[in-house]
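Single-structure report; data block below.
The other protein chains are all here in position, but one chain of the complex has been omitted.
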Amino acid sequence: MEVNITKAIIKKSLDMWLNNLEVDVVIAGAGPSGLTCARYLAKEGLKVVVFERHLFFGGGTWGGGMGFPYITVEEEAKHLLEEVGVKLEKIDNLYVADSVEVPAKLATAAIDSGAKILTGVVVEDLIVRENKVNGVVINSYAIEKAGLHVDPLAVKSKVVVDATGHDAYVTNILVKKNKLDIKVEGERSMWAEKGEKQLLENTKEIYPNFFVCGMAANAVFGGYRMGAVFGGMYLSGKLCAEKIIEKLK
Amino acid sequence: MEVNITKAIIKKSLDMWLNNLEVDVVIAGAGPSGLTCARYLAKEGLKVVVFERHLFFGGGTWGGGMGFPYITVEEEAKHLLEEVGVKLEKIDNLYVADSVEVPAKLATAAIDSGAKILTGVVVEDLIVRENKVNGVVINSYAIEKAGLHVDPLAVKSKVVVDATGHDAYVTNILVKKNKLDIKVEGERSMWAEKGEKQLLENTKEIYPNFFVCGMAANAVFGGYRMGAVFGGMYLSGKLCAEKIIEKLK
Amino acid sequence: MEVNITKAIIKKSLDMWLNNLEVDVVIAGAGPSGLTCARYLAKEGLKVVVFERHLFFGGGTWGGGMGFPYITVEEEAKHLLEEVGVKLEKIDNLYVADSVEVPAKLATAAIDSGAKILTGVVVEDLIVRENKVNGVVINSYAIEKAGLHVDPLAVKSKVVVDATGHDAYVTNILVKKNKLDIKVEGERSMWAEKGEKQLLENTKEIYPNFFVCGMAANAVFGGYRMGAVFGGMYLSGKLCAEKIIEKLK
Amino acid sequence: MEVNITKAIIKKSLDMWLNNLEVDVVIAGAGPSGLTCARYLAKEGLKVVVFERHLFFGGGTWGGGMGFPYITVEEEAKHLLEEVGVKLEKIDNLYVADSVEVPAKLATAAIDSGAKILTGVVVEDLIVRENKVNGVVINSYAIEKAGLHVDPLAVKSKVVVDATGHDAYVTNILVKKNKLDIKVEGERSMWAEKGEKQLLENTKEIYPNFFVCGMAANAVFGGYRMGAVFGGMYLSGKLCAEKIIEKLK
Amino acid sequence: MEVNITKAIIKKSLDMWLNNLEVDVVIAGAGPSGLTCARYLAKEGLKVVVFERHLFFGGGTWGGGMGFPYITVEEEAKHLLEEVGVKLEKIDNLYVADSVEVPAKLATAAIDSGAKILTGVVVEDLIVRENKVNGVVINSYAIEKAGLHVDPLAVKSKVVVDATGHDAYVTNILVKKNKLDIKVEGERSMWAEKGEKQLLENTKEIYPNFFVCGMAANAVFGGYRMGAVFGGMYLSGKLCAEKIIEKLK
Amino acid sequence: MEVNITKAIIKKSLDMWLNNLEVDVVIAGAGPSGLTCARYLAKEGLKVVVFERHLFFGGGTWGGGMGFPYITVEEEAKHLLEEVGVKLEKIDNLYVADSVEVPAKLATAAIDSGAKILTGVVVEDLIVRENKVNGVVINSYAIEKAGLHVDPLAVKSKVVVDATGHDAYVTNILVKKNKLDIKVEGERSMWAEKGEKQLLENTKEIYPNFFVCGMAANAVFGGYRMGAVFGGMYLSGKLCAEKIIEKLK
Amino acid sequence: MEVNITKAIIKKSLDMWLNNLEVDVVIAGAGPSGLTCARYLAKEGLKVVVFERHLFFGGGTWGGGMGFPYITVEEEAKHLLEEVGVKLEKIDNLYVADSVEVPAKLATAAIDSGAKILTGVVVEDLIVRENKVNGVVINSYAIEKAGLHVDPLAVKSKVVVDATGHDAYVTNILVKKNKLDIKVEGERSMWAEKGEKQLLENTKEIYPNFFVCGMAANAVFGGYRMGAVFGGMYLSGKLCAEKIIEKLK
Partner (left out) sequence: MEVNITKAIIKKSLDMWLNNLEVDVVIAGAGPSGLTCARYLAKEGLKVVVFERHLFFGGGTWGGGMGFPYITVEEEAKHLLEEVGVKLEKIDNLYVADSVEVPAKLATAAIDSGAKILTGVVVEDLIVRENKVNGVVINSYAIEKAGLHVDPLAVKSKVVVDATGHDAYVTNILVKKNKLDIKVEGERSMWAEKGEKQLLENTKEIYPNFFVCGMAANAVFGGYRMGAVFGGMYLSGKLCAEKIIEKLK
């Protein structure tokens, strides 16, 4: 019996891996913007894989604001959470949601739309051929965290999205390793409204086949920080999906 | 604007806390059995709070088996995953599910049934009056992990469930601090079928108002380990809910 | 009973937070200069909150000099300690005080003047709108120390004071994140008399609504280090308060 | 100038140490009970030294309950905080106080009564002659924390008080090193009212010249935990002082 | 191209896993005795998998004695190293070998005999049915070292060998988890000749289908330590193989 | 007996060290390229020592790709593994090999060709006289890892090879300490075919008597990363050997 | 030149090792008692090796008392420090010495008497044959601290002395590994005079060929702690030497 279980798990894993080595879009980061982006891409029928470094999705959402377990969105972004079934309560002109419910439902919706989320996988580099991004180089988070020295594998994709948040981790790797003429500015201090506006401007393709979305976008272009209004995150995720769909048509 | 967000989050958080200081059931641990138990209790209209030490729910599910991202259940437990919308694939006589989809959907279903999941909260002790459990003593996981010395708070409940898995963490505290005449045996080696059977026998009230469910139950009674068949986990979670409903009627 | 305690604590915390989200002055750092500054501001009737990273106030005072548990002030600063009731002993031309009594009484006096001291709270960023500082972005020290990834909250204020000492921590964040044309020089080596004189010159508003005081001021302008004469610290704290009162009138 | 400061600090430290090597009472731990005990002993004219392991006093008070920065006391203990100038707000039948104000004012009052508080000093052993405690063996917390191997020094006293809280740290050393016939039971789970009552019964001399007070007392005798009602702490501190005064008369 | 590589590696890996889930013998530990045992078993046509916790084989051999990079064997064991091509130099009545050459050639020979060595895999438990060992429960060393909480998988085998050295790691798990009536004594101090003799007596089946070999055998029975003479290790590995072959015939 | 063993090991170590203090070639790093290079140099009769920082050889090979225990080579490099007896399986146009067998057999072959591999030895600096490399400065890995402050020793050689992989560790030291006009570019992102071609161009003498080979060569010249095709590694190792043989003739 | 240095150091080291593999006495620990014992044994012409775990000798002497850099001895032990040239100052009835001068001169004198001190060497076990201690099993401190798994070497001696201080480290190993009927009691609390008297009684052969001296002796027999009077340490070291000389005559 124990061995049947093992067999079933390994067989299924093998199939899954072989089916996901060439995809339309790889998204690095399963936070709010990455999960929203994945949902819209998958809905459109694109083959999407989200690689998330940690074993769990959700990024910085879980702890709400400073450990108070709620997050807020404003009017414009409200439907992006309602769409996945998150309950919202209006307080003044803001909509408040449970910081545990949000990641659960964003992920549920992304999966049900057909996106594949693989957690515990680090995007440690990119495939770059003829000055175009062609996919990602991945490794196991457990191996990285354990400090072991093990070679990575590669996954091919038409488009790669950096949705890794404040650090713009993947953009930094792309820029540094290939000495690109792109400057990763880093976020400015907080100015919620302005930061949110900039975020949408900054959500775009910054190198052939390579997009930034969510907080990573503001980090790249030096936009203002948004604070605990996650509205911009969802809007940016959706916008990024739209731009990719446009491109891949 | 930034301050409105802060205000909304703090208001909502403190309301939530004030509304959850006296509940019907506290479940310690938001793994497969805890989430299933919470779902069935909440469906019945009971007021349930799940306290989870980590910032995220899901327990040991995320990494599947040894990092291969799938889990399995057998025929008997299949409906408990289907019920929450998890897609299952039959391989031989087992049902295989995506190890990221499972926690997302168990949590989504528990929340939608009305259970409250609070992550980043450690159950560090119990309230015990007149040889009965009366609630739990909780603290912040951040405080615990940071090694700071800060006093806890308390939540009153009619019943407390230990769903903390292999360690039976809360049962150990109860037994050691109060020098109870209960021996926490620790799991035996693996024997999937037998372990699963024992698990259901071991899911019960072991001290007035105190139940064990999921792997914690086998840990208490020295049952066999079940391995990567999570079927027993869901069945135990449901059974525990049924016994509590019976008791609280 | 246990739950009544919890309820009282949470209720009171909620009120306190809601009452302190918009204040006149936020001071980062509850060391000698921050506490003195807070005392003078609060005396004047301004609404002041001091955020201190550690769970306790007092900064580098506790260990005296190299662990010998005394500190010294010179004639000019003596009254600033006497005012709060610290006993001083004259040795040559210096006044020596107990390094544990000093923080206790500075804090007691600041609190009794009406300042609010919140410990375990990190000022991790600023609110900056239209090239003016508008408040601070805060997080929990426990969360930071535990290495958890959780979003911050924000507090609005008319003025922000950096009283974080040698590192000028908040000034560094302001400058780096916003690429300001301010150079944080870092302290020079020790020259007690000259360092003290410079300190008072350096205590000022260095960006709209943003002041530096105490050792942070010398760190910003590259002044000499003062060593274990804390006289300058108290004088700088008071001077900073005076300049802010002037501004806010 | 820099050297004058150094000279003054070292001179004063020398005097202080030489004046505190033989005292009436040594209290280990500067938390709520230790500081209260010290205040009452010093008021009576006894020579009291409090050794506190950390650089700061206050024990577990700073973070309030679970990081919510307030503590509570009940009617009976209220005057013990009012006496030192702590502001209390009544919520239902409890009195709530600011968790930062409490340690500041308890320490201020203890110092003003004449007690000497030395922080950063660990009581690592006792002097025991002819089956009586005769003083304490102390070392530097910095040395301990740095993991250096350095010998301790000794301070003689008529009485030693263990006010180190939940661990009953000093009692454990006394018992283990000298194989005493005393069993340190460890606290039971929480039951606030009963725990408080037991605490007062447990505050006493448990070995010639050796007293336990505060949470250490319940830890020794296996009393119930009290939670965030610190009322018992202050009452126990005062009671312990009274018993010592009685004994030393 | 990059993706072809990935595809080839994953295909081959998962085939390999599926082919090694039911084997004749699982050996835990790829040190000198485990590798020798594997070589003799595989030569006989048995299906053997060696699971080694570290990413590399060789156990404690690499550093020779105290970092001097040589090991020794005596006359009796010499042929067991010569057989795999290790060069030996006679010094007095001992044979000295290069401590890097030894693991390289033991592994090469085991592999060429048909044994499969899987490194980075921890045997964390056993399958035990009807009081017989039926296989092992394994996990990834990276996961264990990273401190992640991930479920294991299982491999079925007719026989399990504990060749984990001084700790007798697997035997300890077997005994503790199943509360067996076997006492793991731990090695005694060093007495090379006697220790070696005991080692061969102690190499045997100690529970149905469960053998100990190499230093683990002396650890179980409290035999003398052997020091840097690895002769006994190879002899024990061979002897263990012979006993298993006898049993499985 | 125990002492005879000690004596034999120390005697042999002494001889070995004295015989290896002046050699033809020192190779830093016992990964795939270093071991291949060593094999070809030793075959030619040159005196070669390989110093490897870790206690074991093999570099990043052990974990295969992302922990899937296989590696691949393409047609051109296939014979370099076959030559040492590694079994290869063709999958599409690639040859797959066991990631544990490869290091075992590369090391076995290098040793049998006459190369000396010393593990646990760090090349921490170079001997540089008259603008030529003259040997290496070595220390113990244990000492380095333990953070002890101990002086190194030196080994003279006609040629030094940096085969330390991605970091080009030794080249970095050479360049930084001597302020050479060589820029260590760091690898670019992955492009397997192009990276492999560049690797062979980059394998060369970059400073008098100092060669780079394997991944270190691409790191120095900013070539593309190769991913899990280790073919280039072996080819580079062989090419490097050929260039050295040419030079030393 | 660099290589000549290396050659000279290695030659000399290996000669030294070969000359010290069979000695009269091995002393574990180069603190005050071990160095004094070594001095007296070596003066008598015995071949003595002191193995000290740390890279430096001196044990707990360096930091004096609690970091105040002086130690004291009383009248009886004074000559044992004067003999090695330590300057003493009389304060009341005690003799005070510089805590840095003491280890320097004790070591100088031991070396000049002919004892060999090897630092950075851990005594990790004993050779025990026919219920007699026959020598020690040693390893490198760097290896131990680095957490590497490397086998030890062995040194034969007629007598072994445990002078490792409070832990009685070697005695503990002897007792535990060989399940001896000796109980290591651990020191009692401090009582300087009595502790000193007991120390001399406890300095003796406790198992064939195995002596305890210095603080280890009181730790074995549960004697009182002595505090910062090191007089007993020197007296015990000398006494131990006398008893060994007596035995070996």
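Residue numbering begins at 1 within each chain, and the chains themselves are lettered A, B, C, D, E, F and G in the order written.
Going forward, contacts are C-beta pairs under 8 Å (C-beta built on N, C-alpha and C of every residue); 3 or more make two chains touch, one makes a residue touch a chain.
All values reported here derive from a predicted model rather than from experimental measurement.
Asker: I'd like the shown chains that the missing chain touches, ordered by label.
Answerer: Spelled out, the missing chain touches these shown chains: C, D, F, G.
Asker: Which of G:92, G:130, G:181 or G:246 sits in contact with the chain that's absent?
Answerer: That would be G:92, which touches the missing chain.
Asker: Looking beyond the chains shown, say which of D:10, D:182 or D:245 touches the absent one.
Answerer: D:10
Asker: Which residue from G:42, G:81 or G:142 sits in contact with the chain not drawn here?
Answerer: In the full complex, the listed residue that touches the missing chain is G:142.
Asker: Taking the full complex into account, find the residue in F:16, F:148 or F:182 that is in contact with the omitted chain.
Answerer: Of the listed residues, the one touching the omitted chain is F:148.
Asker: Considering the whole complex, which of C:51, C:68 or C:207 touches the chain not shown?
Answerer: Residue touching the absent chain, from the options given: C:68.
Asker: Which positions on subunit C touch the chain that was left off?
Answerer: Spelled out for subunit C, the touching residues are 59-68, 71, 186-191, 194, 222, 224-225, 227-228.
Asker: So which bits of subunit D touch the chain we can't see?
Answerer: Here the touching residues of subunit D are 2-3, 5-7, 9-11, 13-14, 17-18, 21-22, 55, 120, 127, 135, 137, 140-148, 150, 153-156.
Asker: Could you pull out which residues of subunit F are in touch with the chain that's been left out?
Answerer: 125-129, 137-140, 142-143, 148-154, 173-174, 176-179
By our rule, only the chains that are shown with their structure count from here on.
Asker: Give, as an integer number of Å, the spacing between the C-alpha centres of subunit C and subunit A.
Answerer: 39
Asker: Could you grab the centroid distance between subunit B and subunit G? Build each centroid from C-alpha atoms only and quote it in angstrom.
Answerer: From the centre of subunit B to the centre of subunit G is 55 Å.
Asker: Which subunit G residues sit where two or more other chains touch them?
Answerer: 67, 127, 137, 140, 142-143, 148, 150, 153-154
Asker: All pairs of touching chains, please: list them by chain label.
Answerer: A-B, A-C, A-E, A-F, B-C, B-D, B-E, C-D, D-G, E-F, E-G, F-G
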